[in-house]
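Sending over a structure as structure tokens; questions will come in a sec.
Of the protein chains in this complex, one is absent; all others appear in place.
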Amino acid sequence: SGQSSVPEKRTEFNIGWSIYAGWMPWPYAQQAGIVKKWADKYGLKINFVQVNDYVESVNQYTAGKFDGVTVTNMDALTIPAAGGKDTSAIIVGDYSNGNDGVLIKGGDTLSAIKGKSVNLVELSVSHYLLARALSTVGMSLTDVKTVNTSDADIVAAFASADSSAAVAWNPQLSVMKGQAGAREVFSSAQIPGEILDLLVVDTATIKANPNLGKALAGIWYETLALMKQQDAKGKEARAAMAKLAGATPESFDSQLSTTYLYSDPKAAVTATASPEIMTNMKRVRDFSFSKGLFKGAASADAVGMSFPGNKTLGDAQRVTLRFDSSFMQYAADGKL
Amino acid sequence: MRWVNRQPKRGDRLLLGALPIVALLILYLVLAAQRHTLNPLDKILPLPGAMVSGMSALLLQPDQLSGQIVFWADTLASLQRLGLGLAISTLIALVLGLVLGVLPPVRATLGPLVTGIAVIPPIALLPILFIALGLGETAKITLIVVGITPVMVRDIVAHVAALPREQIVKAQTLGANSWQIMIRVALPQAMPRLLQAMRLALGPAWVFLISAEAIASDVGLGYRIFLVRRYLSMDVIIPYVAWIALLAIAMDVALTQASRRGFAWAHGAAH
Amino acid sequence: MRWVNRQPKRGDRLLLGALPIVALLILYLVLAAQRHTLNPLDKILPLPGAMVSGMSALLLQPDQLSGQIVFWADTLASLQRLGLGLAISTLIALVLGLVLGVLPPVRATLGPLVTGIAVIPPIALLPILFIALGLGETAKITLIVVGITPVMVRDIVAHVAALPREQIVKAQTLGANSWQIMIRVALPQAMPRLLQAMRLALGPAWVFLISAEAIASDVGLGYRIFLVRRYLSMDVIIPYVAWIALLAIAMDVALTQASRRGFAWAHGAAH
Amino acid sequence: MSALLSLKDLWVEYGDKVVLERVNLEVAAGSFVSVVGPSGAGKSSLLRVVLGQEQPTRGSILLDGTPLAPECGPDRGVVFQRYSVFPHLTALRNVVMGLELEQAPFSARLFGSARRAARDRAAEMLGAVGLGHSLDLYPAEMSGGMQQRLAIAQALIKRPRILLLDEPFGALDPGIRADMHALITRLWRDYSLTIIMVTHDIKEAFQLGTRVLALDKRRHDPHAPHRFGATAVYDLALTKREEPSVDTGPETTLVTREDAA
Partner (left out) sequence: MSALLSLKDLWVEYGDKVVLERVNLEVAAGSFVSVVGPSGAGKSSLLRVVLGQEQPTRGSILLDGTPLAPECGPDRGVVFQRYSVFPHLTALRNVVMGLELEQAPFSARLFGSARRAARDRAAEMLGAVGLGHSLDLYPAEMSGGMQQRLAIAQALIKRPRILLLDEPFGALDPGIRADMHALITRLWRDYSLTIIMVTHDIKEAFQLGTRVLALDKRRHDPHAPHRFGATAVYDLALTKREEPSVDTGPETTLVTREDAA
């Protein structure tokens, strides 16, 4: 399997996932038998493997241990794609609509952040969010001091008296917001669509096994439909997801409220084909390049991206991140 | 009577030993109560009541998927990993400790390598470890083994190499070859030290277990601690840590007893 | 000649010791070359060229913000933390080791507490550490200290408590009180063991340092490793880990030399 | 003659093995008691108990009429059978240590002229035991006999009231042994020490001692030899006709006293 393999037909696949509001449908689908149902339909076996550490799950995918992984758009670009692994984003699941935020203690506005040291996971979407936030008030990253803080420890770190500002995502964000004196001064709701949560798979694998994409799309939209129901069944599904995430149902619901889920495949297809996604990816890409994440590349164009309708960004000869809406399209057309 | 000569009696020893631990518990309660008067919602130092309710879900409700009680499932999974890791490390430490300790050429050849491995922080190489071994049990157990074995090996090597030269000479005059010296002279005398090395390795072993479970796992004491850490659920973390400490202390006592029972000659004070 | 009697000469020892390390390096190169023929962009096992270019930015270009060479700034910051942590731990281990080792009532009182602390994985209680000590250097150094001290203390206590009873008796017949026994009999004989304990603690100390730097930091070898781990930059991680190993081995050698120079009586073979 | 040390109905047992049983003994101040007896009889055990290193299972020990504190102290010096000196100190420092401990309770080290004086005294004592040229050797660099003499020097420099010697001259050649006999006799006389010495050399026992004590089992169960312990089976007081002359051996008269048990 993995990046080195010649395309081959296979029937068993491993998908890595980690805990995040927008990705909880996957493990729930596995638990509820939805995965098995769709996999059986296409004669496949799909294993969803939990990785507690998000970065490790992406690294494992990059190293070829997983056929697919749940990942943000920025990390998909900077880890596998920049590393030369041809990757296809086949499901654009949601965008963060407040799930990421900038918090400060002892201040009401974002400008109060000037000169503070900010705890965040460096080089992650938090870093990007901070850069975007600062640009809205005419500041840049040089106006603050960033302190790399692991996502597992950021809640406790922010609780310490030493920390006066932080950038985090949910579920940590929601706990941190609850701390005395903490205030959210910027959130991803102010930059909708720039932080996308995806399911990506190895391009060669999906080319050789299109049924995998169909099954995954089937799983995803059936699960989303179920969890969107405002009845007892929907509630039960969400409660199960909360439990899988180690959260209470209430806190999970509040996390969902700041997640814009593309539960309608048509909307997802439209978003993936829209010009905004290219604008957003260009922003993300330029930020990543400026932070040195395209190892040794001479320009931000070194890593090529492609979008539906044969549009490309960057080096068209070296496209390694492909937004592929064909499977979402099948779902939209009801052809699964 | 000089303090160096005061040997507390068995009962007194237990009492004395309990003293500072009870004092610490009381200190915790006072601090927690203080924080709660300031902020009744404080999550950092939960009161016992909060811990009870925090734990009750994990202790009483079986998991929907597996039907198991989460707490026991975590304990079992972690103990299995720890036990396997510790067993493998001990075996390696014994074999390498004897071979390196008794045979100078082997020590010269492999000693520097062991030192090198001992000082490389395994968690820095986690990506390679997980990529080489996958995310399953193997990788977790390997992390424990890689983490604690080198220190144990070096400890046993030093102990065996420091056996009185007379004993090695004596064994040879009795006709022993290198192999026989290893199994009849070095092995039995290394055993009490090995148990002591296991005791000292218990702490680090738990650290590595928890690190491994923090990264890739879906059950285990360390997994649970890292899972709820996202919500700063100290009401679960503290009981879990206390439970880990309790398990570790039980193992420590068992190892001490094993050493006293099995190798009385090493414990009786000679004169 | 039996293997147990073969004492390799100094030159041969160096050669023998280098052998397995060179073999490992060659193995790495072969594996890396293999992976690169399959996928020229492989990131997992970078070739030396990639490491050189990966490191060159860190080694040659000063950081825009601080104006320092990143690599040296990282090294300096980490060594400072490690040095401080190790120094504090050693001091605590020596003092507690002597007091607990020589005075049975103190051992009975504090021994169980030390065991308890030794087996509690400190990384599980980080939140409490942060609240108590903040996020700065103090917390990082404390993590190292909490991580390595208990093992060192227990090691020294065991060593001191195992000093021949005759020596303690003899010292008392020469008029020694408990304090004098501690500083004139136990202290000097604990010193070589202390250096040995420091050597064994080096590995774990780096582990805790890196863990601490992974948690909240903006400079340091562990910080850099965890930062670039996000992007699987093994071309930086591997040189950094090699550098850590080199530093640690240098410290190990220095400690061994210090022990040989300062405490020759403990190393010469008695007969 | 006041009893400096008296043992009353003393038993020493290890587990169910009886080593000493019903030992009753009065040691007068200034006496030189030689203890003889077969190997394994319990001679060293007796010394350990008097030293305070071990507690008797039954019975009591009185020093100057008051029960002995169950610990050792500077009033009782010792040379162990397996002569043990401090391995981390040179010969000179091993001997100086006793003076330092006494004079510097806190630092346990001497400086300046006190230090020089202590070193001189220690060097003199080492000279007396024939180690004048080995001041800077560590015990590991010494021969067996040299270590034994070092242990003797270490014990003698403190001039303890009671000196317990466990086969102190066992590893010495006749020439040096004679020197040591002279030395110990002189110190015993000059500082009126009380000495209890275990020896296997009967001649030495009679030559040096004012009293010879033989430890042995009185009863013997061939099937369970551990059932019965040893006790003092002979206790001979020697009245020396003249000052003991070390070179020619003493001329003594034997006064067999009542069996001590």
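All chains are identified by letter, namely A, B, C and D, in their written order; residue positions are counted from 1 within each chain.
What we mean here is this: a contact is a pair of C-beta atoms (placed from the backbone, for glycine too) under 8 Å apart; a residue touches a chain by one contact, two chains touch by 3 or more.
Here the structure is a predicted model, which is why all the values come from computation and not from measurement.
**Student:** Quick check: which displayed chains does the absent chain contact?
**Tutor:** B, C, D
**Student:** Please identify which residue in B:80, B:138 or B:189 touches the non-displayed chain.
**Tutor:** B:189
**Student:** Of D:27, D:108 or D:146, which sits in contact with the chain we cannot see?
**Tutor:** In the full complex, the listed residue that touches the missing chain is D:146.
**Student:** Out of D:24, D:57, D:81 or D:103, which touches the unshown chain?
**Tutor:** D:81
**Student:** Touching the hidden chain in the complete assembly: which of D:6, D:31, D:44 or D:210 does that?
**Tutor:** Of the candidates D:6, D:31, D:44 or D:210, D:44 is in touch with the missing chain.
**Student:** Can you list, in ascending order, the subunit D residues touching the missing chain?
**Tutor:** 14, 36-40, 42-44, 81-82, 130, 133-134, 141-146, 149, 166-167, 170-177, 200, 202, 225-226
**Student:** May I ask you to list the residues on subunit C that touch the chain which is not drawn?
**Tutor:** Within subunit C, the residues touching the omitted chain are 1-2, 5, 271.
**Student:** What residue numbers in subunit B mark contact with the hidden partner chain?
**Tutor:** Residue positions of subunit B that touch the missing chain: 164-167, 169-177, 179-180, 183-185, 188-189, 263-266, 268-271.
Operating definition for what follows: only the chains that are shown with their structure count from here on.
**Student:** Per the definition at the top, count C-beta pairs in contact and tell me whether A-C or B-D has more.
**Tutor:** Higher C-beta contact count between the two pairs: A-C.
**Student:** Between subunit B and subunit C, what's the gap in Å when you average each chain's C-alpha atoms?
**Tutor:** The answer is 18 Å.
**Student:** What is the distance, in whole Å, between the centres of subunit A and subunit D, each centre taken as the mean of its C-alpha atoms?
**Tutor:** Measuring from centre to centre gives 83 Å for this pair.
**Student:** Compute the distance, rounded to whole Å, between the mean C-alpha positions of subunit B and subunit D.
**Tutor:** Taking the average C-alpha coordinate of subunit B and of subunit D, the gap between them is 47 Å.
**Student:** Out of subunit C, which residues touch more than one other chain, so two or more?
**Tutor:** Within subunit C, the residues that touch at least two other chains are 44, 127, 131, 164-166, 172, 177, 214, 229, 232, 269-271.
**Student:** Note the residues in subunit A that touch 2 or more other chains, in rising order.
**Tutor:** Counting only residues that touch two or more other chains, subunit A contributes 59, 63, 153, 155-156, 159.
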